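For this view, one protein chain was removed and the others were kept in their places.
So that you can tell them apart, the chains are marked A and B in the order they are listed, and the count of residues begins at 1 in each.
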Amino acid sequence: MKIDDLLPQLFPNGHDIAFDGDYFAGPAGDVAVIGTRDRAAIGAALSHRMAGEVLRICRDHPGRPILLLVDTLGQKMSRRDETICLNAYIAHLAKCLDHARGRGHRIIGLVYGEAVSAGFLSSSMLADACYALPEAEVKVMNLPAMSRVTKIPLERLEELSQSSAVFAPGVENYIAMGAVRGIWEGDLAACLERALAEDPGPDTRRTLGEQRGGRTLARRVSADVRGDAA
Amino acid sequence: MTSWLEATARERIAGLLDPGSFTEFVPPEARITSPHLAQLNQPAAFDDGVAVGRGTLEGAPMLIAAQEGAFMGGAVGEVHGAKITGLLERALDERAPVLLLLESGGVRLHEANAGLIAVSEIMRAILALRGAGVPVIVLNGGRVGVFGGMGIATCLCDRLIMSEDARLGLSGPEVIETTMGVEEFDAADRALVWRVTGGKNRAIFGEAVLVPDDIAAFRAAIRLDPVPLDVEAEHALLGARLDRFGAAEDALDIWADLGIETPARLPLLDTDDFLSAIEGKLA
Partner (left out) sequence: MERLEYEFDGGAPVAPRNRPTLTGVLGSGNLEVLVEPADLGGRVRVEVQTAAVGFGAIWQAVLADVFARWQVGDIRVSINDAGATPAVVALRLDQALSDHTGGGA
């Protein structure tokens, strides 16, 4: 969905979100919105700007929930950004979101366009809960590129992706594996309200993935390592 | 001297910890292997490419994980990632310091979704430890370096100890070249690759403590006092870096801008001479 179509549905009472290129931010009622559009590449400058907005919200509006609306094709592929340590900038955004969480800000992620690889890692995946629209695209890599890198025939990958959630693109796979909590359809404002009312609790994605049958080992193996105190 | 670069993950653990002190959790004989590899005709390792456990360092108890770069480039799959997350969560329970001996190309494509989610669980678990003041130290000296999501996770930790042979980045040079073209990044130019991603450039930016390629040097550089996280100060620092160096064409220009004399010689210096050359000139 285009952001211009999405915002009125999420905020029927209006908003004060301001756009600057592929970045946008601003308040909508009691919610602070931070996002990107047009499949933005997450580079050092963009992630630094998003982190700055998170810190500003913590200072100026303590406790205000944060909604991340990130449409991204992934991290920016740039020699200059890598030279100044792009991962430190994306890690900084993660630290700022966690800082906000620690100060009582609820953090909700909604994938409304694309969420790819490190662009997803640095945004909605760090939320207390991540949701998606039905037409959202979530992936690490498309199958033809995956076939080239792994040297596994494309036909084989396509065939396996019918029965396995583990590698192929698709929001339904991320739901099965517990990373996407649910799909928002119909009254999106009501969906947002319900999500904000839920108790965030700890990281429950492994448990969800196990219950939904998409990720059957992660919870058990991590629990074995955590509890193997003998 | 025992080379970190040449050692396997298990040799690194043995060389780092007090002799005989390592106890592994979910060890190889438990055969908790990846269930996703066989259908793609990939052999699965008994430990899924990472050893996790506990031991002591000069008598002090700690938890430790070591990724094996020779197995699928140290890439993170479902089991591999869950072992690291479980270890980090155990560290929170026990308030025990963690040593992460990382060597990873990022997410394992054969189980890409599970790997990506696992990396985000690792990130959340590291952030919880930072919040609780339990130190997490990354040691990066392997041939693969640390890239992708594990490169982000690395920058969440208290400290990074790195050799000049090691690399740290987000997208690998080959991926950038394939996606953006050789003008953006010539991945065959090894000197360029190391100027961008290598231990020396990361040390100049204060992201890493540089040590020689020697297991004893890595051990001697470990400090276990937690580093307080000040997000406002970090924001200012990264903003200043972006303003001053974000448009720099080459690391050499940055090093010259910092007042380092004849920056072109930096890649040739051994660790001690390099550290003298950049003293007081960090970005």
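We take it that a residue touches a chain if its C-beta (ideal position, glycine included) is under 8 Å from a C-beta of that chain, and two chains touch if they have at least 3 such contacts.
All values reported here derive from a predicted model rather than from experimental measurement.
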item: Shown chains that the omitted chain touches within the full complex; value: B
item: Of B:27, B:206 or B:267, the residue in touch with the unshown chain; value: B:27
item: Listed residues B:38, B:132 or B:264, member touching the removed chain; value: B:38
item: Which of B:68, B:121 or B:177 contacts the chain that the document leaves out; value: B:68
item: Chain B residues touching the omitted chain (full complex); value: 8-10, 27-29, 38, 41-47, 49, 68, 70-71
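In the analysis below, only the chains that are shown with their structure count from here on.
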item: Chain A - residues contacting chain B, complex; value: 44-45, 48, 51-52, 55, 75, 77-92, 94-96, 98-99, 102, 117-118, 120-122, 125-126, 139-141, 146, 149-150, 152, 156, 160, 164-168, 173-174, 177-179, 203, 205-206, 209, 215-228
item: Interfacial residue positions of chain B with respect to chain A in the complex; value: 25-26, 32, 35-36, 39-41, 52, 78-79, 81-83, 85-87, 89-90, 93, 107, 109-121, 123-125, 127, 130-131, 148-149, 151-156, 168-171, 175-176, 179-180, 184-185, 195-197, 201-202, 205, 207, 229, 231-232, 234-235, 238-239, 241-242, 245-251, 254
